[in-house]
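Let's turn to subunit A:
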Amino acid sequence: MSEQTYEPKIVGFLCNWCSYAGADLAGAARLKYPPNIKIIRVPCSGRVSPELVIRTFREGADGVMVLGCHIGDCHYATGNHRTARRMPVLRALLEFTGIESERLLVKWVSSSEGELFAQTVREFTEKLRQMPPLGLRMTSSK
Partner candidate 1 sequence: MRYAYYPGCSLEKNAAAYDQSFRRVAEVLGMELVEIPDWNCCGATEYFSLDLLPAYALVARNLALVPEDLDQVVAPCSACYYNMYKTDKNMAAYPKLAAAVNEALAAGKLHYDPGRVLSRHALDVILEDFSLEEIGAHVKKPLRGLRLAAYYGCVTVRPAGHDDPEYPVRMERLLETLGATVVEYTLRANCCGGHMTQLDADTAYGMIHYLLHNANKLGVDALVTACPMCQLNLDAYQGQVNSHFGTDFHIPILYFTQMMGLAFGIQPEDLGFGQEIVSAKEVLEKFRNPPPEEEKRGRPRRKRRDKDALPMPEPLSGGDR
Partner candidate 2 sequence: MKIGVYICHCGSNIAGVVDVGEVARWAADLPDVAVARDYRFMCSSLGQELIKKDIEELGLDRVVVASCTPRMHEPTFQRAIAEAGLNPYFFEMANIREQCAWVHEDTEEATEKAKALVEAAVLRVRHHEPLRENRVPINPATLVVGGGIAGIQAALELANAGYPVYLVEREPSIGGRMAQLDETFPTLDCSA
């Protein structure tokens, strides 16, 4: 019990067309998941630059989720192809800088996959709870 004193802070970048709608569907279906995740809406997962993910960790997030449309279903035709290609490189970069790469979750969630979204959040939150806080936020103010 004493291990669970810490609640990870998670930021999710969700594409407006599939994953954000999937998260909305999870809500409409009243599925439950932990409140740790805060969702930031982006037009396309392709908008999420590696720098933005690293910045999110630096700002104090313990985990980052990047969710987009399934490959082939991108609202912007091929935006998520870029995401798919970019993220493995980013993982290597994260490891290099000492951030465990499993703190970054990249997944395709469609607008009809509310249950998948809720399940993904549950599992990711649980996984991060088992890990120590990242604590990268560079500030001393309280």
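Quick note on selection: all candidates are chains of the complex that A comes from, given by their letters.
The working rule: a residue touches a chain if its C-beta (ideal position, glycine included) is under 8 Å from a C-beta of that chain, and two chains touch if they have at least 3 such contacts; residues count from 1.
The structure displayed is predicted, hence computed values, not measured ones.
Undergrad: Looking at this complex, which of 1 or 2 sits next to subunit A and touches it?
TA: 2
Undergrad: Using the touch definition from the top, list the residues of subunit A that touch candidate 2 in their complex.
TA: Against candidate 2, the touching part of subunit A is residues 16, 20-21, 23-24, 26-28, 30-33, 35, 38-41, 118.
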